[in-house]
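Dropping the structure in here first, questions after.
Heads up, one of the protein chains got dropped from this complex, but the rest are sitting where they should.
For reference, chains read A, B and C in written order, and residue numbers begin at 1 within each chain.
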Amino acid sequence: MPSGPNQLQSKIVADALNSAIPGVVKTLTDDWVEVEAQQIEECLLWLRDSEEFDAAQLSNLCAVDYHDYFMVVYHLQSLDLNHQIVIKVRTQDHSDPIIPSAVSVYKGALLQERETYDLMGIKFENHPDMRRLFLWDGFPGHPLRKDFLGIGGGRTSGLNRFPFENESDPVRVINQDNRVDDSDSQESPSSWGGA
Amino acid sequence: MESLGVVIAFYVLSTITIGSALAVFLLRNLVHAIVLLVLSFLGMAGLFLTLSADFIAISQILIYAGAISVLLVFAVMLTPLGSRDNANSLYINIGAPVGFLISLLIGFMAWNTSWNELSSNEIKQRDFTDTIREIGDQLLDKHLLSFEVASVLLLFALVGAIILVKEVKKEEDLIVESENS
Amino acid sequence: MTTSEPYVLNIGPQHPSTHGVFRIRVVMDGEKIQDIDMIVGYLHRSMEKLAEERTYTQNIPFTDRADYLAAMSGNLGLCLAAERLAAVEVPDRASHLRVIFAELQRIASHAMANGTLVSDAGAWQTPLLYMFREREKILDLFEMTCGARLTTNYMRIGGVAFEPPPEFWPALDELVNELPERIDEYAQLVQENEIFVARTRNIGIISPEDAINGSLVGPALRGSGVPWDLRKTEPYCGYDNFEFEVPVGTVGDVYDRFMVRLEETRQSTKIIQQAIDSISDGPHKTDIPLALRPEPGEVYGRVEGPRGELGFYLVSDGSPAPYRFHIRAPSLINLSLLRDMARGASLSDAVVTLGSIDIVVGEIDR
Partner (left out) sequence: MTPKIPSSNSTSATPMNRQIAARPTLLGFVQNFSIKTKLILGILGLIFLVGNGLIAFIVIDGRLDGKWYDIRDLGYSIEFLRTKLASNNQELILGYTLGDVLAYWVPAVIGAVGILSFLGGFLLIGSWIERRLLARFQIRTGPNRVGPYGLLQPIADALKLMQKEVLIPIGADKMLFFLPPILVFIPAMLTWGPIPWSANMSYLDINVGLLYVISITSLSVLAVWMAGWASNNHYALLGSMRTVAMMVSYEIPIGLSLLSVVLMTGSLRLSSIVSWQADHYLWLALIMPFAFFTFFFSSTAEINRTPNDIAEAESEIVAGFHTEYSGMKAGLFLAVELGNALLTGALVATFFLGGYTLFGLENWIPGYLILAGKATLGYFFFIWLRGTLPRFRIDQLMSFAWKYLIPLSIAHVLLIAVEVSIVARLESVEWLIYILFVVFNVLITIYAVRSWAKAIGYTSEIEHPQQPVFATQMGGIKAARHIG
């Protein structure tokens, strides 16, 4: 049984997806369908335009850190048919995850993908404006990762000190490549990037 | 002939007028030059006042200090940042002889005019209280033709400005030129 | 030669019309906007990270501080999601109380949104303060019930924290009785104002297709003519037992969004009245374990907050704290289309458009 009240049976979604784009579904549970990472854009486009599913709106996009890999979760919904579809994507590696962007399909993914990149460090390919959203450029690390602050592998991720407290901080050493640059360097619109 | 106050006022106002006009010429900063030009206009208005020409003085303030300066402000604001300096030295080779010739002309005319020197008694008798009615009468009576010609000219300028604005969308500089002229 | 040079205008982080510490860098050509870039994060508190260290109940105060103008709705969203995750039943009286408080919060929040919108249009705070009149009374009711006016922290997993005090009910009756009249007054104050109408009609139009594709929710989506309201489509807390209408705009401009909000406050009054009439005796809370340990799994619970779909994506690994706690912030996602709307508009229109989207910076940044 799917957990959401109006959620579609993921089996139906998976079958339809597989018949449209062969071999795209990787795993599937009651709740969600996991699809091939490189084909997510295609998948979403098909779901959006199909008569049967009509996933017109991207309701929510976020990512979950499972220590070894990330799951990016797409909550789609149809406003006509009043149902929800949950699609997931697993990233290949944990250190530098990259998946295709959904902005070309859903404009609403614009800020959500930037947020995910900022806090989780997942890069979205072909996103028109892939910059950090909340934190400043040069912030060391991505705070929502379970191994933020270098306490890798452990279950707890306590933020025991702020990254910039003093120079001799070991945390500082880990992130020494990233320089803190909070200056207003983007005076000209051309350097803002994006469409 | 004149009371001392008027004489003092004349010299102070002339100093202000000529001084600020010179500064307009010499200053590098175009914006400062505009401000000083307005000061020069105001000094001129004061000079008119010393001659009991109240209407002309007020018109000087209204038209030159109030309106022309705003026009200049617009011109400056529409000028690109790079050329916003008082580039007078560029044209000094042409400007100096032209200016010299003009002042020569004015001087010659001043010399040549038979000034109607009024005695202080005559001045006292003359009524300066209602210059404006006299000006109005003169304009609509003796100088009616020139008055009408001037108004038609202004109408042409107005229509021309509108046509320029409507037509030339890509070359906005023409608009400013028409405003400046 | 004259050319017009584009220049960069920094609107915010401290600016009267950004409603908080929100910053927009605008490339302007005279009065026209060529391009904008939003810079958010001045109020970022990393709530989602902090929440992974706390139990579900301990996370409820975070929702107060996310959307600080609609704390009750945030409380409700988290509680509903956690209840679904842990399979907790809610007593009927608690559901009714939740509906009453959530709808009161909606009225208060819409009053704020509409008031600030008119202020952005240049009315010197008069409509804002008029709309604050009812908001004050609602906040008084909150204060009576849970001791706080903004950060209420009132709902709990399995019900609500407190039974309202005895003087709450007559005050609520009085408020509900006078509200329709007051809302008519606001409608008249603004609708018959030619200047306001001229400033908002046909400004910042969003087409229904764009609104859906841009993930717009709430009054922003309904203003564009899409009848979508989670209280109708995915009823929670027994909303299917109440009769109310979903107002929908016809053009999709600023004025429509304003009017949709105003009409929603009317409908909320109706819902509150029905909830008062149908509330029954009983416990206001079911007892749950102090450290709730839901089964491993995930849930995406959502409510129709004042700003639209307020979602909570919770992932449990069986421990008392959520493994992942994500807030789907409508304020942030509604801004997806701001750049498209602002391009080519004048500065004054952009300000009004931003006001009509009704952002809360606490929720954007979290």
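Quick note on the criterion: a residue touches a chain if its C-beta (ideal position, glycine included) is under 8 Å from a C-beta of that chain, and two chains touch if they have at least 3 such contacts.
Note that this is a predicted model, so its numbers are computed, not measured.
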| item | value |
| --- | --- |
| Candidate in contact with the missing chain, chosen from C:122, C:296, C:318 or C:344 | C:122 |
| Identified contact with the non-displayed chain, of C:42, C:68 or C:130 | C:130 |
| Residue of C:52, C:263, C:298 or C:363 in touch with the missing chain, whole complex considered | C:263 |
| Residues from chain C at the interface with the omitted partner, ascending | 7-10, 15-17, 28, 31, 118-126, 129-130, 133, 140, 143-144, 163, 166-167, 169-171, 173-174, 191-199, 201, 208-209, 212, 222-223, 225-229, 232-233, 245-251, 255-256, 259-260, 263, 276, 279-281, 346-349, 351, 355 |
| Touching residues (missing chain, whole complex) on chain B | 4, 29, 31-32, 35, 38, 54-55, 58-59, 61-62, 65-67, 69-70, 73-74, 77, 129-132 |
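Quick note on the criterion: only the chains that are shown with their structure count from here on.
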| item | value |
| --- | --- |
| Most remote chain, CA-based centroid, reference being chain C | B |
| Centre-of-Cα separation between chain C and chain A, whole angstrom | 25 |
| Inter-centroid spacing, chain B versus chain A (mean Cα positions, whole Å) | 68 |
| Chain A contact footprint on chain C (complex, rising order) | 6, 8, 25, 27, 34-35, 37, 40-41, 44, 46, 48-49, 52-53, 84, 210, 212-216, 226, 228, 233-234, 297-300, 302, 309, 311, 313, 315, 323-324, 326, 328, 332-333, 335-337, 365-366 |
| Chain C-touching residues of chain A, taken from the complex the two chains share | 3-6, 31, 56-60, 62, 64-65, 73, 75, 79, 82, 84, 86, 106-112, 115, 119, 132-136, 143-144, 148, 156-159, 186-187, 189, 192 |
